[in-house]
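With one protein chain removed, the remaining protein chains of the complex are shown where they sit.
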Amino acid sequence: MEPILQFFYNLVPGLADLPLWIAATIVGAIVVVAMFTYIALFALIGIWLERKISGHMQDRLGPMEVGGWHGWAQTIADTVKLLLKEDIVPDKADKPLFRFAPILVFAAALSAFAAIPWSRSFIPANLNVGLLYILSISSLVVIGILMGGWASNNKWSLYGGMRAVAQIVSYEIPVSLSLIVAVLIAGTLDMQQIVLNQSGSILSWNVFRFFPFPFIAFFIYFIASLAEVNRTPFDLPEAESELVAGFQTEYSGMRWSFFMLAEYADMFVVAAIATTVFLGGWQAPFEFLTFIPAAFWFLGKALLIVFVQMWLRWTLPRLRVDQLMYTAWKVLTPFSFALIVFVSLWKIL
Amino acid sequence: MTAQEINDRIQNTFADSVLEFNDTVLQPYLKINPAKFYEVCQYLRDNEDMDFNFLNSVSGVDYGEDLGVVYHLYSMTRKHKIVLKVILPRENPQVSSIADLWRTADWHEREVYDLFGVVFLNHPNLRRILLPDDWEGYPLRKDYVQPETYNGIPVLHPDMRGDSK
Amino acid sequence: MKKDNLPAAQFEVEVPDTLKTEEMTLNMGPQHPSTHGVLRVVLKTDGEIIKSAEPVIGYLHRCFEKHAENVTWHQVIPFTDRLDYIASMNNNLGYVIGLERMMNLQVNERAEYLRVIVSELNRIASHLIALGTYGLDIGAFTPFLYVFRDRERILDLFEEICGARLLYNYIWVGGVAYDAPQGWRDKVLQFIDYFVPKIKEYNDILTYNKIFIDRTAKVGVIPADVAINYGLSGPSLRGSGVEFDLRKDDPYSIYDRFDFNVCTGKGQMGTVGDTWDRYWVRVAEMYESAKIVRQAAEQLPEGDAKETVPRNIKVPAGEYYMRTETPRGELGYYIISDGGKTPNRVKVRSPAYCNLSVLPAIAPGVMVADMVAIIGSLDIVLGEVDR
Partner (left out) sequence: MGEYFKNIYKAIVTILIGMGVTWRHLFTRAVTIQYPHVKRELPPRSRQKLFVDIDDCIGCFQCARACPVDCIDIETVKAGKEEDLGETSTGQKKRLHVVKFDIDLTKCCYCADCVFPCPTECIVMTPKYEFSTYDRFDLIEHFSAYSAEEAEKLKERDRKEKEALAAARAAKMQAAPKPPSSDKPGPSA
């Protein structure tokens, strides 16, 4: 928090005179609101982009009406509609859990933003175990999903919730193991430090160092992270052709939009982690491009990964539960273990 | 094998099983004695020369005085076909089920039961299939009168009810 | 049943006696995204594994057979459109040929060729939908829109020849409702030239996708003898490796003049008769149908397609069971005439109805996700199942 506090002290001179805890609370609130706004904006733009990308990939145009130019206001209109919808809680649902689940899911997604470095100075919470923090906080999502699935008192939701638990818990392992490959190279869990370790040209990014091991690790991380955020081909928890809508079957309106928001926030989080850990974070690919702000590079790389996530979604069919488990336990996990061994040996030698 | 040969074989194997044989029509048919029906079918399926392995369809027919069930059989190996008819009385029509010979007959017979009220003896699961379980009457019989209500809900179109136009 | 040798259940889990488990009854449908209409399947599941499945049908029952008894011979044709609304041309054809055989009516050559062209185009359109929705069932959305793109072109052709895009009422007793307009034949040939390379695209994105193969191969295996015993027909039967196609084995119309192959499942990706084979038979049949359309369009004779359409349809008393090969299988019309103005009875032996009846036999032991794959591979149209 130090750099940000410093940044605000410079911005608002009077702030430094206040006691630290008040100043920190104010700044913290501002950052949280900013993050929330960012997530909401990202979800708005992300959903619109997803619609446009899927549209064009399918030989159509996607939304074209609302707002004029290429239907840019479509998601805004949809959001307004969702917010105005009646809040329905099923009669036989476990009401407190049902109400709490979307909040928990969203809170988990939001908290993960705390440790993501946007530039040299802007990182909401510069923890020295940043990576560990993100991994652990983002696994809270699964509790929210199970809660929602269980509390809905609907068999399809239950299926979705159970699938989500099995899937996300399994895929945590390849996710963590593949990140460890990069951690081994960087020698730290501090997100900012990992980025700083990769300064220089594109070749000093983790993904290209010790070639090809971190490259494969990046690949494994990307696949496993798709499963973490329930995207195709791993969208089993919501598999619309099997489970109607999975854990969110009974949700509508505002509560459902929280799930949606969390999904897009999670998409961005995993992309941001991949960027930070493997793709040099906010670093420019070449020295002479450093005049472009760091946040641009960070966002650019993260959004590129988000685009690939969308691209895959509109290309691939869905796996079955047993195949999902096979992929996690028999392919991704052994491979990431092997990578850890190879990279450690390389480091030792 | 022609229909005539099939007829001869059946008549030789099962005495008075064939009540009528007609090959002057487009598709020759045999009227089978309901009492012997199951045995004849079993013979038709299992006999090497017959080998009727495919049951095309089972249709209920209302002939006015009687009801009938018509079976279209085909052999994929021998490429011959035959039509079997069973004539049943209007009151309490019963014939043995062949659902264990050709499993496809299961649903076909349920349909005939549903729409004509023919009871298939030894059928594994003789329930209505197309209509709701609590439907009354058998709609494809010629003397069927459409009820005015179903569970208290008017079912006839206003034009047909005659109370408004 | 003597000939029953269904494969052993795919997934079996040993549960120790000390652990108390319960079966869950799950109502899949009538409103469910992948039951292709209003089919309801009552599933008994043990976790993800299905113990038994019982299809419940009748939600779309529209009393076709009762209707047919109350309208004139010709007026039945628009109702046949609505049986299998994805392949209306083929539905018209069966009924009409049945009547023509009863009336002993010879049809004009040009009309015969037009009939073959439209029914084979409709077969392609129907298989395209089967492909697209199957992709959708497995979770791939994009192929669905690609097939619709190409299906639209077929519908455009139909709209040009008969004015309707879905329910054609085109094939009439004695001929067809309209002769082909100027230049229609060339458009058909152009479409075939455009379409055949497009099948590769579907194969690239769906058929040979490893995930798709994993999802469909070795799932829902129907051995040949079981398939025959359950009265399966069409691609579902041929997927089990039975080389049986009414266009070859019991030819009607002028199908004996064309050169085409009967495609059967060979178990390329797993076992013969699995869902991938049934899917693949449809893909392969599109090539064959395209071949037939090309031949028919090239040989299309000049003439008046409406020449032999009778003004009044007088069907002599008698009965006939007419079966034709629709995209879903053997569609049989059992027509009984008493010589009057209206049919005495028109019974429809619908292929989807018989194909669906195999579901309880192959469902036990598969997963919920496989259930979707199996229903999709049988390619049912509920309009035809329930009539």
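To keep things simple, chains are lettered A, B and C as they appear, and every chain counts its residues starting from 1.
Everything below uses one rule, namely that a residue touches a chain if its C-beta (ideal position, glycine included) is under 8 Å from a C-beta of that chain, and two chains touch if they have at least 3 such contacts.
Because the structure is a prediction, the values reported are computed rather than measured.
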item	value
Missing chain: touched chains present in the view	A, C
Among C:56, C:71, C:254 or C:361, the residue in touch with the chain that has been omitted	C:71
Hidden-chain contact residue, picked from the options C:164, C:262 or C:361	C:164
Among C:205, C:315 or C:363, the residue in touch with the chain that has been omitted	C:205
For subunit A, residues in touch with the removed chain	53, 55-61, 64, 311-312, 314-316, 331
Sites on subunit C contacted by the missing partner chain, in the whole complex	71, 74-79, 81, 142, 146, 149, 152, 159-164, 167, 169, 177-178, 181, 201, 204-206, 208-211
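Throughout what follows, only the chains that are shown with their structure count from here on.
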item	value
Rounded Å distance between subunit A and subunit B, as computed from the means of their C-alpha atoms	62
For subunit A paired with subunit C, centre-to-centre distance based on mean C-alpha positions, whole Å	44
Whole-Å separation of chain centres (CA-atom averages), subunit B against subunit C	24
Sites on subunit C at which at least two other chains make contact	none
Subunit C residues within the subunit A interface of the complex	11, 24, 26, 32-34, 48, 135-142, 145-146, 149, 205-206, 209, 211-212, 214-215, 367-370, 372
Subunit C-facing residues of subunit B, complex	25-27, 46, 53-57, 59-62, 70, 72, 76, 79, 83, 100-104, 106-108, 115, 128-132, 139-140
Subunit A - residues contacting subunit C, complex	54, 57-60, 155, 159, 232-233, 235-236, 239-244, 314-323
